[in-house]
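Only a single protein chain was left out; the remaining protein chains are all shown in position.
A, B and C label the chains in the order they appear, each numbered from 1.
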């Protein structure tokens, strides 16, 4: 069902945990639907120097969070903004169709953490918009299945 | 499906054939339904001294004819009149429910041959009546199944 | 068990050794429920996937157009009721033929009680439907045409591709009961414009109790068995994994050997028909002389009744079948034999010998020899034969 990469990131997730005094924190998902991702960013000079996550969810949710943190660690904010859910899924060698929403959650968690950073610091991030964080959208990809 | 007795009488039917100048001949059934029995009687002094049959029909029809001839051979007309389809079936160690009509046919063939004898000779046989030979009745037992 | 000569392959076949061998591990080694998400279940999931691929390939379908069922009857019921239920707002008219299997006919009769209208097409003396009549029967309310690929009794092969064209032209769904055809005839659902196709494993040296329904992509039908999400939500129930594996293996074998087996069977079949015709008088071949299933021999023996013929053959452990009413416990002989115009008394005397790949010329010779004796014996006993001899 899952690729080896997914299983590896699920069993040995990278960057689990919290960052005290994180510069940006984003939480998406909701417990009713069975998945919550919380992402912590440390940002210095526009570079994501550290990232941690906590996730309540299925194997692919955990693996997606882990992979997402790997993809943005050490990257600039603008680079992080380019990470799409597809990129996360591809980096995991694919996800089952019904699990694609997990990668969407990961993308959203990054963006929400960046938004939080933007609000806290006043640093403008192009392409970020409060209104996009609507939980109902997160499962749309799944619904298409 | 069939008892050994049925199979024996089917494979080695007793009294197959015709009797030239028979004293009574009875034919019952019809080819549409897949079974016809024709019974030939030789009667001397009220005793059935010889009996033969020809049957077009399934295994139990042939076995029933064979058994019926055995049961009436050497018997008096009145004794032959007592032979019921049940007696034929029992003598064969039973017939499957859907095949009970074969034993009815055998009973009817005897009675019809006796009726023929009665008509030819004017000898009255108690309990015999032309109206009973109605093909439609023959399958009633089956219909109940 | 005593040695038998089995000539009733249209009734069922034995599971081939290669097929059974592939099935066995799925009973108690790879027994995981394919719906589960763990290690053990991967084996059964992959096995079903492979079987689906094999079945699809055999009839030139796509893998996800194959849905496993519990056999031919379920597939037939599902196809007919599934379309009827799904399209009941569109129409209530179904076209089928008079010589379909009971799984089709009795399903249609049930639908008649629910207010559907069924046209039962006549067939000619060979058991062929008329394409003209079919096309004329189509009306606005027609939602389904169901015509069998090949008849189970007389072996006649219907003009499936032409039926498919007509159905497509009129935008009507076309189902074919191919239970007798799959494994014996080349089938290309795309080329033949087939929308739904029923098959059953036990007719092609696979196990009993498993079959499939091909549902062309885009055709929507209601489920017959509702419940779990198996078979992509279309057919509920924990999958019969060993059975499905068996169907897959059996169908692959059948098609890899199709040419060879067909040639062999047709030769044997025609040899048997000729032998019988040359040795026994007053016989009649039922079905089409050439457009017939490779293994099907169906003949009427006048003046005698089919069951007594079967029983006599069985005394030599020759296993065959009959359209006689007596074998089914009903009064009327086979509806198929009546539909091709046989009078009742002749239809009662039919015998079907359906040959399989393991039958030999020696067996055929033995059977024909015994048959000759038996027919003679039964005719000597028959009052109908007596009349014929007397010239009546």
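The definition used in the following text is that a contact is a pair of C-beta atoms (placed from the backbone, for glycine too) under 8 Å apart; a residue touches a chain by one contact, two chains touch by 3 or more.
Just so it is clear, the structure is predicted and the values come from calculations on it, not from any experiment.
If you put the hidden chain back, the residue from A:58, A:87 or A:123 that touches it is A:58.
The missing chain, though absent from the display, is touched by one residue of C:135, C:319, C:332 or C:376; that residue is C:319.
Residues touching the missing chain, restricted to subunit C, are 1-2, 4, 6, 8, 11-17, 20, 23-24, 27-33, 35-41, 43, 69-74, 76-77, 101-104, 106-107, 109-110, 200, 202, 207-210, 222-229, 236-243, 307, 310-311, 313-314, 317, 319-321, 327-329 (touch as defined at the top). Residue-level contact of subunit A with the missing chain is found at 2, 7, 10-11, 13, 16, 18, 27, 31-38, 54-59, 61-62, 96, 98-99, 139, 142, 145.
Basically, only the chains that are shown with their structure count from here on.
Chain centres here are Cα averages; for subunit A and subunit B they lie 91 Å apart. Note on chain placement: the centre of subunit A and the centre of subunit C lie 56 Å apart, centres being C-alpha means. Once the centre of each chain is set as its mean CA position, subunit B and subunit C turn out to be 40 Å apart. Across the assembly, subunit C contributes no residue that touches 2 or more other chains. For subunit A, the set of residues touching two or more other chains is empty.
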